[in-house]
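One structure is given below, encoded as structure tokens.
Note that one protein chain of the assembly has been removed; the remaining protein chains are unaltered in position.
In order of appearance the chains are A, B and C, and numbering begins at 1 in each one.
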Amino acid sequence: MKLHEYQSKAIFANYGIPIPRGRVTENAAEARAIAEELGGRVVVKSQVLVGGRGKAGGIRLAKTAEEAETVAAQLLGMTIKGLAVRRVLVDEAANIETEIYLGITNDRAARKPVIMASAAGGVDIEEIARQSPEKIFKVHVDPLLGLREYQARDIAACIDIPREYWKSFIAITRGLWWAYCETDATLAEINPLVITANHQLIALDGKMVIDDNALFRRPAIASLRDVDEDTEAEVEARKHGLAYIQLEGQIGCMVNGAGLAMATMDMIKLQGGEPANFLDIGGGAGADKVAAAFRIILSDPKVRAVLINIFGGITRCDEVARGILMAMTDVKSTIPMVVRLAGTNAEEGRNLLRNAQMITAETLFEAAQKAVALVEGS
Amino acid sequence: MKLHEYQSKAIFANYGIPIPRGRVTENAAEARAIAEELGGRVVVKSQVLVGGRGKAGGIRLAKTAEEAETVAAQLLGMTIKGLAVRRVLVDEAANIETEIYLGITNDRAARKPVIMASAAGGVDIEEIARQSPEKIFKVHVDPLLGLREYQARDIAACIDIPREYWKSFIAITRGLWWAYCETDATLAEINPLVITANHQLIALDGKMVIDDNALFRRPAIASLRDVDEDTEAEVEARKHGLAYIQLEGQIGCMVNGAGLAMATMDMIKLQGGEPANFLDIGGGAGADKVAAAFRIILSDPKVRAVLINIFGGITRCDEVARGILMAMTDVKSTIPMVVRLAGTNAEEGRNLLRNAQMITAETLFEAAQKAVALVEGS
Amino acid sequence: MSILVNQNTRLLVQGITGKEGLFHTQQMVQYGTNVVAGVTPGKGGDWVLDGKIPVFDSTKIAVEYTGANASVIFVPAQYTADAIFEAADAGIPLIVCITEGVPVQDMMKVRNYLDQKQVRLVGPNCPGLLTPGECKVGIIPGNIAIHGEIGVVSRSGTLTYEVLYALREAGLGASTCVGIGGDPINGTSFLDVLEMFEDDPRTKRVVLIGEIGGTDEEKAADFIATRMTKPVVAFIAGQSAPPGKRMGHAGAIIEGGAGTAAEKVNALKLAGVRVANHPEEIPGLLHH
Partner (left out) sequence: MSILVNQNTRLLVQGITGKEGLFHTQQMVQYGTNVVAGVTPGKGGDWVLDGKIPVFDSTKIAVEYTGANASVIFVPAQYTADAIFEAADAGIPLIVCITEGVPVQDMMKVRNYLDQKQVRLVGPNCPGLLTPGECKVGIIPGNIAIHGEIGVVSRSGTLTYEVLYALREAGLGASTCVGIGGDPINGTSFLDVLEMFEDDPRTKRVVLIGEIGGTDEEKAADFIATRMTKPVVAFIAGQSAPPGKRMGHAGAIIEGGAGTAAEKVNALKLAGVRVANHPEEIPGLLHH
């Protein structure tokens, strides 16, 4: 789960990391009020869960409160990479001397958290990572020991932070580490961490991504989810614990297991079709969950055929069949369906579906072929 | 540093461990007031830093508030194993069904904390440890991982705590673990942890010992030190970072290093003398510290000779000599002294002491011999 | 011969009294797996499956009483890390974790702890192990695979069944099938399993089923190119996945341009691996 800049920075502040004074708002008039409160120049920043806001014109400087209102009004009418700007953050402007990058993420190959830092922070950090990887200092943290004081110091020394800033840089690094640990983040990033003209270190921009699997134990973080950014179908899917991603094609897919779901989509493409979605009902789904999945797929108006591919393991095919039947009495749909059941309780499942109007298939190849034919024939 | 029962239990309570209602006091009238507040039967418990209070008559039941006052007055006049009772804890009395032992300490051989528990808690736990060690369940905790939930559960299962108490027992075990970690304890012990007639788990008595080396980072714990329990000389020694223990003999010792100090005492005994104290000035002691050590030794009226044995390593003999001279101008003492300096800057030290009235020795054997002779001759 | 599990496996089921745990214990017992004990804290002393399998409160005690030498974990995700620590501390040398949704920071702690011990963890978020005709540990439907000479290793769950089923339809059997799971931090990698298959006399050929994300397939390709003598056929799922979209498995994120299906297919082909266009093509490539 991605957090907005203003949410990430609020978390940082809880861990003692200095952030600019400022506040988030959904309307331009309040943006003016915030700017007046702050006094002086402000930065008005669109809050959308997508990178490259600055380059897309989503971050603007305002010299006066009036200008802040004007700029905020413009931004609140914008769409950035398909996402409508619903909120802006109004922050006091900083006089930047140096831009530092500081981030923590999980290194799956090393199986440890890794802290990355660079004196060349700012918007081009990914470019620097590609072209001059030596400018990025990396240190792995032992997950059992946690961040050691010396490691934070080593980062300061290795990216040549002036000595007078070490103490405060080390405190910020520790703060970021604890923020990462105590929110179950998969990414906690300050970019840029700036040294200002009046010799302060401030986290000017921040980004956090939280491990969805850990939200159960982070209720305060889970409540930060911005459902405005999701489609209705995505919200519905999450409510039922389904992994659902809407795509551009016409063949709706309901599969158990991410790997099999991807292989099913691959097969549809191989046969000349286009999948309408990725949908993984997960392991051990019951009838309710299957029914919800079914409704979500059919809520996409592009869908002209549905391919259900279930290979029972922890999921039982009879449960899936019951879910389909439950949903069919609910959603009276004329969309044709191809069903393929195999594995645990497959026969029971097939028996249950015997009287429903469905096309069945023995293999995945055959199922995809039939689904593609349905779309082409319709 | 040992903590009193009332201090230990206050810490336990901070970690969610249930303790009896009650309060500590230094006077009998207040004991009565506390008993009135609590209502019903109370237990009046002397607070002295020594084991076996109960068997020494230092813990008494009182049925009424009047009785509480009487009993408190008696206890506050008592001396237990040489320690005057200055405070009593007045706790509500519990109806005990079962007594459990639960303790955490450092296992130096395993190099890990060890949690010990037994269903046979109470005053005879040490006897049980000797005679029926199988009745004590032990589990080591990985210091990098910390206590795992399953370990607390295993303890509950292995000492046959009835299932309905598991949840609360596990919470108490975790609380005790965190109390141990966050106070840098070397011992955190609940004995007995009782199951009461009304189905509560309560820590009836508690004991904590804190790692002296960690007090620098535990200021709140360090402030709990009960200086009333120490002699003036011990308080003075601690203030100067000296390890000092007063003993029964006549030869005061000032040595650098605990091992050498013990060997020096052993040598005095071997020569037929008795050491008046153990005193380790530690590594790298400066003149001030040495002077303080000197004053402390001479404050013991039993001392009839002083043996100074310094083998310079991190401690420099010239510094030690300067300290002795400093103290001698300060404390005009007629007690004879034998000095033996060797190692780092020994010659400079000897040169500094040349004009002082002191007996010198080449070897430890010789030094001890001369000191014993001084006592015997005096 | 086979790898990891066989008829000498004495299996413990952690979370045996839960719905999934009980159902799959039954399936495993029916398959012939020697399930010697179960653990559910608070239910010690109970028996399941008509009194055939004892339930203990503690894994340590269960191991002491039954001599279990492998464990399979069905406990909910929030308790999974603790269950793995418990099994490892009880001295169980093989732990198979079926549970999905384990927090990644938990798994980093688990993995770094296990690296100090002589313990093999398979999973989490995996279907488990199947040595057809001998032993099933986990949730792979037993009837879809027959005994044979092909080693199967997969990051996916149900996609593995698909492949085993296709193999059986083609008359091909498996020596052992290992589901390593799709999580970013797991216990056993492709590389680990390929080494075992290379050393296993029964295994003659190997099927590897990968997916987008991470670099495990690339490391496997490296091993195949330099040290593997047995032929390998592979399939990589996610060729149609749009870059940057998350496909359910945390591992299935395309990380900074690396880990795409095309790159993995390329690395495997360079290592001499036949790569199938879809799972049902695999048997044909093995016969080839």
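Everything below uses one rule, namely that a contact is a pair of C-beta atoms (placed from the backbone, for glycine too) under 8 Å apart; a residue touches a chain by one contact, two chains touch by 3 or more.
Fair warning: this is a prediction, and the values are worked out from it, not measured in the lab.
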{"item": "Touch with the omitted chain, as defined above, among A:Arg148, A:His199, A:Lys239 or A:Arg354", "value": "A:Arg148"}
{"item": "Of A:Cys158, A:Ala171 or A:Leu187, the residue in touch with the unshown chain", "value": "A:Cys158"}
{"item": "Which residue of B:Pro113, B:Gly175, B:Gly323 or B:Pro336 touches the chain not shown here", "value": "B:Pro113"}
{"item": "Which residue of B:Gly175, B:Pro192, B:Gly257 or B:Pro336 touches the chain not shown here", "value": "B:Gly257"}
{"item": "Touching residues (missing chain, whole complex) on chain B", "value": "106, 108-109, 111-113, 126, 129, 142-144, 181, 184, 186, 211, 213-214, 216-217, 243, 245, 247, 255-263, 265-270, 275, 278, 280, 282-284, 310-315, 342-344, 363-365"}
{"item": "Touching residues (missing chain, whole complex) on chain A", "value": "142, 144-145, 148-150, 153-154, 157-158, 163, 166"}
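Convention: only the chains that are shown with their structure count from here on.
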{"item": "Relative to chain A, chain with the most remote C-alpha centre", "value": "B"}
{"item": "Centroid distance [mean C-alpha coordinates] between chain B and chain A, Å", "value": "55"}
{"item": "Residues of chain A touching at least two other chains", "value": "144"}
{"item": "Per-residue overlap in chain C, given as positions that touch at least 2 other chains", "value": "109, 113"}
